[in-house]
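To start, the structure under review is shown below, and the notes come after it.
One chain of protein is taken out of this complex; the other chains stay put.
A, B and C label the chains in the order they appear, each numbered from 1.
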């Protein structure tokens, strides 16, 4: 393997500044910075270069970085396999899989290939790829464009998995992913791309991957969550606050590495645990969080609660979706019952 | 969709009898019966027809059933997609994916396609396919031929998932799968195929899918398990029995539908829960079982315990494997500590 | 042999219906009555109408892509059921479960759009596989775009169908673009039908803006498949005259490209031909207004239907 010396973070002298950015713009800034500071980065995927991405996220990057940013055929195995091969030879490919649902035509490369490279060779070769994709339901999307599949990736040892849900995290976590020497899957959310702008600190030191964040303090119940559904959780928490119940909202951010300490500390404080994700509850990653807490032997005031998607495919009609996915009301209701000490299980978890 | 009338079970007059069979022979008998009694069944996959399967499981079926049993190119998307399409038109395809690891090149068909057919059409079209595959580590197998991926399938609403671990179950569960009107994945285990023979009751009524089985009674701890690792669990249980600890071993058999009642009743009896699977612990299906029990609010004497594979890829060397996979010793040790009330967590769950 | 005038008038009306429905969908989407990403097929109508004309929908089965409104309407799906589906109404062809990109209409021989590029091809091969056993004489049609040819599943499906001699016709709607990227940049051999020979299967190219030419080429493929001759690949060269999705500014199209596509679009062309064959302008206008009325009525009917009920959302997952 060629010994390609990597530039240190910030070497290209990216200025530290704060800008009001949308989530999509934050991703774009992170990509631009990565492409500037790390000459070994490549960016490719379907429609990412000349068209600037179907969501406009990669706009302007092909113009600035030329051939390092390129469009690919509709060939996800070639995209991911190409990334693995290029990474083995010193490149840092950032590959886009347009929808997480499409990763299923090429999952082999993310399960059987990328995570084995380092392990089998005992570090002689590595595959530091970053896969950017986006997940979740949006209005009118069909069953094949609505899934949350983070549980698949989190179950694969050797893959790192993060789900940014703020513009700042979209920027920070993507850079951490590119800087990380492991294969990393960063799962964005298209419903967040073009939402309200927020202040994003740019140009600071690129941190390591990992670490949960408390999004809201509270002493009555800990809600562990990740991804876009966090916004519903925060709304539900406000609803509860009006009723005198204070929920702590912990954004897990990274499913692997998982910040177990943060989870345990939070749960030890409130002694009540709810896990909320948009993915299907059954077999979902929420089960991992609940299990880790259960195994910890923390003495809880009430059984833990999971709130996620009920067992169904995701229907397209906007009116049908609340019959399947978590809503603010379902979350608030679940938390209320948790605090009251009622045993809560989504009637639909098992069918 | 053509209205193809299905023959009732046993219509071809399969005799009820008991034979001493290996697991592989039991599968073969189930396939032969399905092909005989249900003229709409097809059996296909790589090397399944003329060669009789790489493990000899499908021996003689091509000879008996001709074109209904055929070999395919090395094209898993064509195999699974072909099964879905044929099932939509009244066939009952039994498709073989030679190793569960290979399903990853074509997972789209099992996640984005098969389970959506009935849901989207509200039952106007269905895709009753049976996918037979086999999973797990065997001596000398490599990282790409050793995985246990049942958690992927169990997380997909609309797919049924079973893992037979006895010859009788290999027979019964496969027939139930073929008779079932849902898409079903039956995960066999090649290390069981050619083991000791046992009595298998053949020709009885084909039951519905679902239902756990108590493999061993015991009042001190409930071990929920599935797949070939069950044999290690039974060995460990014997080891503990010699020390005066009686473990109940519950074979889950079906991950979907999951027999929660059986799990809850067993855990309510012993008030101690261990879950053992060969799959990776982190993000594995064991977490679902632990979570369901935790949510039930059952009052346990000790925190639940999961015993599965530590976070690593699966190495080939026989001497390395026990460093990753559950062993009889690790299982016995975990159960011992559970009964003593110690908090148990595989040091390697998180890394 | 060219089709007779009544047949061509039928094509004309069907194509107009498709265009009218797509225009109405664009209006509803822009007005906010419909949501999400919707892919219109305007400009490509001749492919659907021509291909379906060669089928026997009482037994044949069509597997289109997310850009499937045209296929559905050509198969006879009522426009009101299509509008209602995209609007998420209980009267939708799938009660709103499918939406624009993934609805199915088996009663009409339209066995499901597919919003995973290429995934319908092996499923169509499976439908053809069933035909090898059920004596139906069914021919399956797998339709997909130019870009889909680069997807592994399509390759596997074509080889699988070829080696087993399955009755399936692979129809490539070559509209020159995959979303926002020209196919010319994504593969070296611009003659997409030539891929067929890799599988030992016949392949051919037809003017995809001429419903008559498509119908005749398709008839050849269908007859051959139905007679046990195996699959074929039919490349229909056409163009979108709208964006990939509603709102797509199409800046990726070079100057003049869209104008040329509009000039070549099949409906105007067929109107000219019909006029040349002596059909009176009034007759064409009568068809136009009949179709417009139908579209308007269907849209209104759909808009007046109640939304799908979330309490039903968990039904029909399992048998």
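Just so it is clear, a residue touches a chain if its C-beta (ideal position, glycine included) is under 8 Å from a C-beta of that chain, and two chains touch if they have at least 3 such contacts.
As the structure is a computational prediction, the values presented were derived from the model and not from experiment.
Taking the complete complex into account, the chain left out of view touches A, B, C. When the omitted chain is restored, the residue from A:22, A:58 or A:109 that touches it is A:109. Within the set B:145, B:253, B:277 or B:306, the residue that contacts the chain not displayed is B:145. The hidden chain makes contact, of the residues C:24, C:156 or C:265, with C:156. Residues of chain B that touch the chain left out of view are 46-47, 50-51, 54, 71-77, 101-102, 104-106, 138-145, 310-313, 315-324, 348, 351. For chain A, the residues in touch with the chain missing from this view are 1-2, 4, 40, 42, 67-68, 70, 72-73, 75-78, 80-91, 93, 105-106, 108-109, 112-113, 115-126, 128, 157-158, 160, 180-182. Listed by residue number, the positions of chain C touching the unshown chain are 150-153, 155-156, 159-160, 162-163, 185-189, 194-195, 197-201.
Everything that follows uses one rule, which is that only the chains that are shown with their structure count from here on.
Within the contact network of the assembly, the step distance from chain A to chain C comes to 1. Relative to the C-alpha centre of chain A, the farthest chain centre belongs to C. Per-chain Cα centroids separate chain A from chain C by 36 Å. Measuring from the averaged C-alpha position of chain B to that of chain C gives a distance of 40 Å. The distance from the centre of chain A to the centre of chain B, each centre being the mean of the chain's C-alpha atoms, comes to 30 Å. The residues of chain B that reach two or more other chains are 77, 105-106, 108, 112, 115-116, 119-120, 157-158, listed in rising order. For chain C, residues touching at least two other chains, in rising order: 95, 97-98, 102, 114, 116, 119, 152-153, 317-318.
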